[in-house]
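Once you've had a glance at the structure underneath, I'll fire off some questions.
All protein chains but one are shown in place.
Moving on to chain A:
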């Protein structure tokens, strides 16, 4: 075994140096500071004063807004992410044919993902759902009553969920790449066996795509948990009506930069980290049951 000379180490760390410094300066030290702030009362102006676990107990015993925002965020994540992924997979399967127009359709379906995070699109979405907006016109056309999207919390959340599902394009592209990699022989063999499309989907397509589905689910769940811009713009920074769009990130932002309760916001950040870690852990844990990895040594 070749031992690594001092020179090799020096060169190696010169190259990854920027990352190491940036990590210490902008991630590790702030993360530790955040852990400390989370057990203090700190308003930015005076020095932080140690209050033990008070921020955490306040959060779980005395803050109905915290629970409201947690509920809204869970609904947003657990409805929005599966809907978005199911839609992405559905469209990817439809587009996975040899038609010449596929490139054009793919472009159009993908477009919302590119512009979806912008303030412009959030402004657009806000206006689509206005009392006189396109969505209500459309509902009336179908003979349904208008919905007052900005008055009812349950309805308001659907503005955010539909905006998230509308941006299914990036997941669709990843699924398309995955579908192209499934060997055609698998489907041919199943044709010989007389398997129908439903069986083929559940016995071939889904298992072969499962590693990609796992990866997508994890990244999209984390991303959804951190969603800020649409809630901030659509509710004009308030999270209303009646906290109906108060996503976790927005509430954390308001604690920090509207009420200047830095200690409480830091505690909220750590609870968010723990929730995300648990969700990711659960996904990995259950993945042993449903994710199919091709056995090594094949081909």
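Quick note on the criterion: contacts are C-beta pairs under 8 Å (C-beta built on N, C-alpha and C of every residue); 3 or more make two chains touch, one makes a residue touch a chain; residues count from 1.
Definition applied: contacts and distances are computed from a predicted model.
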Listed names "Phosphoribosylformylglycinamidine synthase subunit PurQ", "Multiple sugar transport system permease protein", "ABC transporter ATP-binding protein" or "Protocatechuate 3,4-dioxygenase", with the criterion being the UniProt name of the chain not displayed: "Multiple sugar transport system permease protein"
Full-complex contact with the absent chain, from A:55, A:69, A:205 or A:249: A:249
Identified contact with the non-displayed chain, of A:33, A:189 or A:278: A:33
Residue among A:75, A:229 or A:291 touching the omitted chain: A:229
Touching residues on chain A - with respect to the absent chain: 4, 8-9, 11-16, 18-23, 25-27, 29-31, 33-34, 37, 44, 91, 94-95, 99, 101, 105-115, 117-121, 123-128, 130, 132-134, 137, 141, 166, 170, 173-174, 176-177, 215-216, 218-219, 222-223, 225-226, 228-229, 232-233, 236, 249, 252-253, 256-257, 262, 265-266, 268-270, 272-273, 276, 280
